[in-house]
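Quick one: structure below, then a few questions.
Every protein chain of the complex appears in place save one, which is left out.
Order as written gives the chain letters A, B and C; numbering starts at 1 within each chain.
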Amino acid sequence: MDPASKYFHCTDRERAIFEAGIKLGAIFHQYIGTPVNKDNVNTVKKAMEDSTKIQPFVENIDVNINIDNNSSFNYLSLNCKMLDVKLTIKYNDQEVKARMRYIEELNYPLMYLEE
Amino acid sequence: MDPASKYFHCTDRERAIFEAGIKLGAIFHQYIGTPVNKDNVNTVKKAMEDSTKIQPFVENIDVNINIDNNSSFNYLSLNCKMLDVKLTIKYNDQEVKARMRYIEELNYPLMYLEE
Amino acid sequence: MDPASKYFHCTDRERAIFEAGIKLGAIFHQYIGTPVNKDNVNTVKKAMEDSTKIQPFVENIDVNINIDNNSSFNYLSLNCKMLDVKLTIKYNDQEVKARMRYIEELNYPLMYLEE
Partner (left out) sequence: MDPASKYFHCTDRERAIFEAGIKLGAIFHQYIGTPVNKDNVNTVKKAMEDSTKIQPFVENIDVNINIDNNSSFNYLSLNCKMLDVKLTIKYNDQEVKARMRYIEELNYPLMYLEE
């Protein structure tokens, strides 16, 4: 049940796509800057996944953080090149797969619809 | 021209809707927590608008921040009840209007498609 | 060993106090806005603690998040009233205890030095 459905005028697939965009935009801008190294990377990954799962219509989420530390203080701030996120949104019977990952040829952390 | 078009398999309208979701999720999670009062609210509003306008496919954005300060230190952290954002995304000839605002009956800062 | 010591001109106690301020300011502005409810609150708490522990001179950190959800979507964005953070910084033999918690009489999430 969706308590906000009356606010929307779109198809179920369009709604799923909108929600996918929201979640990816949110993940990026909430967590970029978080200190990470090998000691906490799994905890941060799990926090990102669990904080997304409790949001509406999230069917599945898999976050990968690629770290390669070399600062003098042995950790780095999470940046866009480190993130690879796979997200599945389901709204009614419409399922959408979205992804965020850094794409070298674009020099950009692209958020896109996988299928 | 969209350098990332080959990564997408969707209609132009679906793409516009996805981009609208990304931008609203980003705005919320980037700026929530920013200190605001009457002295800086217009600057923060303008930063939120201008930082959104430089992102792909943003046709228009209007941010309203409703403040009503009463802390002992004369400012508050920007929270979800203060924000009302109207966003227009255009992808090729498809235009989508989206909005984020706090909705009392949901006790929730809803992001939705206006038409 | 502190690879940055040459950049500082202060006592060890002052350095510890400065680092305590940095960590509390960082925690607040990194995590405010994160979606939380009873299902992910422990994961978020652990991420906040572990992301602080890997930063320089952090001796101990204890984060408490007080949630009391009642939105239509069953989670809330982490806000300043929910947080109670106890932090111990040690620089050489100087130890400082700092805290951030919402103080009703100030209507403010105060960051202060406990002793």
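The rule we apply is simple: a contact is a pair of C-beta atoms (placed from the backbone, for glycine too) under 8 Å apart; a residue touches a chain by one contact, two chains touch by 3 or more.
Keep in mind that what you see is a predicted model, and the values were worked out from it rather than measured.
K.L.:
From the touch rule at the top of the page, work out which displayed chains the omitted chain touches.
P.N.:
A, B, C
K.L.:
Which one, A:F28, A:F57 or A:Y91, makes contact with the chain that was left out?
P.N.:
A:F28
K.L.:
Mind pulling the subunit B residues that touch the left-out chain?
P.N.:
3-4, 30, 33-37, 39-40, 43-44, 46-47, 50-56, 72-75
K.L.:
By the contact definition given up top, give the residues of subunit A that touch the hidden chain.
P.N.:
Output for subunit A: 28-29, 32-33, 70-73, 77, 79-80, 105-109.
K.L.:
In the complete complex, the non-displayed chain touches which residues of subunit C?
P.N.:
These residues of subunit C touch the chain that is not shown: 3-4, 7-10, 13-15, 17-30, 98, 103, 106, 108, 110-115.
Definition applied: only the chains that are shown with their structure count from here on.
K.L.:
Roughly how far is subunit A from subunit C, going centre to centre by Cα mean, in whole Å?
P.N.:
Measuring from centre to centre gives 24 Å for this pair.
K.L.:
Taking each chain's centre as the mean of its CA atoms, how far is subunit B from subunit C in angstrom?
P.N.:
So the centre of subunit B lies 28 Å away from the centre of subunit C.
K.L.:
Which residue numbers or ranges of subunit B touch two or more of the other chains?
P.N.:
28-29, 106, 108
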